[in-house]
Structures are given as C-alpha cells and as structure tokens.
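Removed from the display is one protein chain of the complex; every other protein chain stays in position.
Coming up: chain A.
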Amino acid sequence: MALPVPDDGLTDILRRLPLWSLAVARCVCNTCRFLIDDRALLRPRILPHSVYGVVINYIDHRRPHLFSRPRSSSSSATTGGEIDGNLSSVPSYRMNWHVMDHCDGLLLWDIDWGDRLCVCNPATQRWATLPRCSEATGFVAGEYLAFDSATSSHYEVFLIPALSEIQIPSPLVHHKVKSMAAAPFCLDELLASQDGGSWTMEEPSPPPPPSSMDEQELYRFMTRHEELHWLMEWPPSPYKIDVFSSRTGRWEERPFVREGETVTTMNDMKPWNHVFTVK
C-alpha cells in the first residue's frame, strides 16, 4: 500500500518529483510503480531503454534499410508484431527515399531529394504523404518529426529554415536574390570537390547595375546592404518555422521567440552558409 491518498492525489505528488526521485519512487511499492507506469509519468521524460535498430540511407540505392537487433522471445511479445523497417508495403515508386528523422516509433521520409515528405509507422505499416509546403520558399536546413504517443496520436513535422535570405530593397527588387533548394548531402560530390573536381561552391556576386543607377553607387550600396545583412543576429527572433500538423492536415508558419541572449550573428554562420544565387 502506498500513501493513503487517492490515486489522483498521489499522481499530483509524483508529478512534482524530479525525474531522478520519480525513478526511485517507482521502486518503493507496487502502487507507485503501477501509477507511474499507468499514467506514463516517467516514460515521456526518458530515452527508450534500448535501441531497436538502425536505418541506413544510401547514396546509390533508392531505399534505406533497417538493421535491427536479433529479437528475444520476450521483446517480440511486447512489440506485438513484425516491424517493417524497410516499408515494403509502401508502393515502390521509382523514387529516392531517405529517412530524415524518427520519433517514438514513427519515421519521417524524404522522397526524391526534398520533393515530398512522408510519415510512416513501420509497426502498423500505415503511412501518409504530406502535402507540399507552399510557404517554404527558402532553403530548409532540416526536417524534424515530433511525436509523443503518450499524449496524442497526432504528429508534427518541422522544417527548420536555413540562414535568412538577403532582403533586396524594393527599388532593386528585380535583382531578386533567390536561395536554391540544396540537394541532400552527397558523398560523391564532396569527394569530387576535394579532388579538385568540377563541383564548387557558388559565391554571392553583386547584381548587374540597372541603367538608371550609377554602377559604382549601386555596387557600394549593395556591398553595404550585404554587410548589414551579415551583422543581423542569429538565430533571429521570432524564428519562423513551417510546421505540419497531422491534426489539421495543413502547414502553418509558427513563430518561436528566443529565450535569453543573442547567440551569434549571421556572419558567424557564414561557414555553414548555403548557396545564394543572384538572378
């Protein structure tokens, strides 16, 4: 018998414990243990006890493969079925698939180098292709999946934007700076560039001057404008992130406000910069 208080009261008490003490409280008696497990007080706050397997993405093969650990009889009893890590049930489009992220048993796949995103549950072999994010015009630095089966059966996908684009003042708007959607990391290209091969990083270059503006003047203006751009704080606040929610089935832009001091400037992020082209 645990404390002589109702389960809800005891849950309130347990919720106030730091993770550490909660784990110890689980070892006190059966009531505490059942309550902590039944109300999932501990589970959402710690990492899984073991790694089920590893998914490997390939450069020269269309589909990743799951490498799982040999299962003992007890673990297959708890999972309740075969996990199809290679997602053989998904129609085999002639496309390149990559696992971008995973969360609590769900996988986030990228189809054809960022063309589409797909979320699937290898345990139930159910999958959903997300609509394209019309708002995501800039380069995406990362795609992430958020899912917590303890709180909801819905998931969210976050597109983390890369460095902000240089905003061109409206009189010069026809010299629009557009960021290119970069292809996923490719080892071949990296090796080729290190060998002095053909693949090189494009450097930003000043736009050709319009006839109405003095060439020198425009060049100075753009240089100054770019300098200011690189002095902007990073990450910006609010940091706007495109989020897909399976609850609404739509993408939305969600602003996140930084807590605390400015971390750095755009300039410090330059080594991690992506290709900007000037049309």
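One rule holds for everything that comes next: a contact is a pair of C-beta atoms (placed from the backbone, for glycine too) under 8 Å apart; a residue touches a chain by one contact, two chains touch by 3 or more; residues count from 1.
The definition used in the following text is that contacts and distances are computed from a predicted model.
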Per UniProt, the name of the complex member that is left out, chosen from "Replication factor A protein 3", "Cytochrome c1, heme protein, mitochondrial", "SKP1-like protein" or "Exoribonuclease phosphorolytic domain-containing protein": "SKP1-like protein"
Contact with the hidden chain (one of A:Ala25, A:Val55, A:Leu106 or A:Val243): A:Ala25
Touch list for chain A against the chain that is not drawn: 1-6, 9, 12-14, 16-21, 23-30, 33, 49
